[in-house]
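Please see the structure below; I have some questions.
In this view, the complex is presented without one of its protein chains, the others remaining in place.
Letters A and B name the chains as they come in the text, with residue numbers starting at 1 for each one.
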Amino acid sequence: MRTIRKQTGHFLEDFRPGHVYRHKGGKTVTEGLFTTFTEFAMTANPLAKNARYARAYGFQGLLCPPGLVMLICFSQTVEDISENARANLEYIDMRFGAPLYVGDTIEVETKILGVKSSASRPNLGVVHVQSTARKNVGSQGEAIVLTWQRKVQVYKRDENAELHPGDVSPDPVACELVLPPYDRARDYKSLAHLSSPDSYFEDFEPDTRIEHSRGRTMTSEHIHLTAVLDNTSQVHCNQFMIDQDPAQYVGGQLIIFGGIPFVLCLGLSSPDVGDNALGDIVYPTGRHTAPLFAGDTVFAATEITGKRDYPGRPDLGVLETRLLGHKFERAENAKSDDAPPGWKKTRIFELERQIAVKRRSHYT
Amino acid sequence: MRTIRKQTGHFLEDFRPGHVYRHKGGKTVTEGLFTTFTEFAMTANPLAKNARYARAYGFQGLLCPPGLVMLICFSQTVEDISENARANLEYIDMRFGAPLYVGDTIEVETKILGVKSSASRPNLGVVHVQSTARKNVGSQGEAIVLTWQRKVQVYKRDENAELHPGDVSPDPVACELVLPPYDRARDYKSLAHLSSPDSYFEDFEPDTRIEHSRGRTMTSEHIHLTAVLDNTSQVHCNQFMIDQDPAQYVGGQLIIFGGIPFVLCLGLSSPDVGDNALGDIVYPTGRHTAPLFAGDTVFAATEITGKRDYPGRPDLGVLETRLLGHKFERAENAKSDDAPPGWKKTRIFELERQIAVKRRSHYT
Partner (left out) sequence: MRTIRKQTGHFLEDFRPGHVYRHKGGKTVTEGLFTTFTEFAMTANPLAKNARYARAYGFQGLLCPPGLVMLICFSQTVEDISENARANLEYIDMRFGAPLYVGDTIEVETKILGVKSSASRPNLGVVHVQSTARKNVGSQGEAIVLTWQRKVQVYKRDENAELHPGDVSPDPVACELVLPPYDRARDYKSLAHLSSPDSYFEDFEPDTRIEHSRGRTMTSEHIHLTAVLDNTSQVHCNQFMIDQDPAQYVGGQLIIFGGIPFVLCLGLSSPDVGDNALGDIVYPTGRHTAPLFAGDTVFAATEITGKRDYPGRPDLGVLETRLLGHKFERAENAKSDDAPPGWKKTRIFELERQIAVKRRSHYT
């Protein structure tokens, strides 16, 4: 009997600048997916929890929060782009478009923008990609839900294989946040008790850092969550692979899929920053600065970096922020202002984030 | 950059007798939420599992079992009332009203009935509250789904803060179990094989104690489950907080949210006691008598304390019971009649429980 060892996903030498992958699968948003991922991260925005509220704001029903949109769309690209990756290096220009609802089906494609070898590690290199997620909207065709670039460190299948290095330009992608119009006839005021009283646009001041109060301990649940998202990267779910050669892998153990701390930080910040947002507009850049493992507790902070008007929407403002995630690690003799004795604080995530926030003047 | 440390939830000194909180968020029951919480606890009543059966009984579709109703409604009150609690002390007069279905949206409000300081622990006190959960029923307005009181031990933000002690009366709340009428034209008999043959009203005798056969081991899944319920209390999900000062927290580890053993006990008892119930009527009182931790196995027993007619419904009877939960703990040299050698049995939960149970005479 002949044996074939199947490989899934691509390796560094497979990528060619300019090539476009139309990803397999696609994903229909069910109420199961919605519930699991909206709430595991303590998301507080009532648009994602309370259908009465969401409809009163002009949405079709419960709105997928930005973290869920990101998880679903991003995960569709994993098999082709990062199943054989070591780490995700950077998110770039992640822009939100049409709202995503239960029942919608997402399909995604990715263009290879760049391929680069690694000077220090001959079995690794960096791939730079641009991905766009669309949903079907019945007979009306399709709508862009999310577009983004990312850089990812990918293994070579064969250390001696030749690469296809180079760079091409990203495509212009028409993707802008779609929001229901403000409607004076609606009784927004009667819903005001359902969101935070102190997270309206007027409440924020640039040069403020908000330490969000909650922490959330991650468990081995991450393996299940990652599978449910169709994220097939083996560094998140294949303990035997790690056990054979721990030194080859970040931390020598299963690393939690970066989308998880990404969404946890969004969720932990939401009572203070996202509760009165109608949508996230764009994440100009973001990165994971340390790995997250089962047992770690995630905390988040938000720096307010700027405020501006939202063009054409006097009821909204644009809040410019930096979302920061951190965890604490045991460190004997450690002494610092931002951790208790015997612990050190480790930054795990940072994200530039622009949010469309309601003005108190129009909604209360 | 100015830093703000956000606090979520209230502390003992924030509560004033008579004040009413209209809780944020609200919660729409999705099929994801329904499935996760109906079945993790081994609920056996076909009304919550089999839509054909539920419709044949006159319900709109799958019926949220009483444990799920309790989890959803109760959790909506956590941020305001018990995010900064040490322990939940007592459930009082929990009454069920309209049936809860997938698609319904729950919103909850809570009145502060009493505030009391603790004689022995200056950083703690007790808050007594009355909460009511309503669902929207389209153009017909809203319906009460659950109302209850509870007493909860809450931390002070500042040990020296002045309290607002005192008591006010609970509001009268019109909340009675709503059931579809008995209809002779329906063919209940043809569905009788789908529920237990020996749990009809006629089968129970007062002064009987039923030891339910199944056990269910809880895992760290509780952290995820608690987040999905919007229960934000940090003692359930913030391991770092516990690690900094274990002595301050019950058991020195993450404690499982009391709603979990509450619902587990209901589920474990359901093949014997709840399988032929049309609904739970009222829980006059209940309490957690020991904490539950990941790794513990939960068992349940039911004492039948009384039986009476259900006013206006000859097809039903009211079963008065005490639901008891327990676990076993290793205890060297322990010897007792109700645990194997080397173990002791620990009561974790008790609940007075009145149930509307079908009579065999009318349904088989």
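Going forward, contacts are C-beta pairs under 8 Å (C-beta built on N, C-alpha and C of every residue); 3 or more make two chains touch, one makes a residue touch a chain.
Remember, predicted model here, so these are calculated numbers, not experimental data.
Enquirer: Can you work out which residue in A:Leu12, A:Leu33 or A:Ile355 touches the chain that's missing from view?
Expert: Of all options in A:Leu12, A:Leu33 or A:Ile355, contact with the hidden chain holds for A:Leu33.
Enquirer: Please pick, from A:Ile81, A:Leu191 or A:Leu254, the residue that touches the omitted chain in the full complex.
Expert: Residue touching the chain left out of view: A:Leu254.
Enquirer: Where the complex has a chain not shown, which of B:Glu159, B:Glu176, B:Glu211 or B:Asp309 is the residue touching it?
Expert: Residue touching the chain left out of view: B:Glu211.
Enquirer: Which parts of chain A face the unshown chain closely enough to count as touching?
Expert: 1-8, 22, 24-28, 30-33, 35-36, 79, 103, 105, 107, 136, 220-221, 223-224, 227-230, 232, 234, 237-241, 244, 254
Enquirer: By the contact criterion defined above, which parts of chain B meet the unshown chain? Give residue numbers in ascending order.
Expert: Looking at chain B, the ones touching the missing chain are residues 30-36, 39-42, 44, 46, 49-53, 62, 102, 193-196, 205, 207-217, 219-221, 271-272, 275, 295, 297, 299, 303, 327-328, 340, 343.
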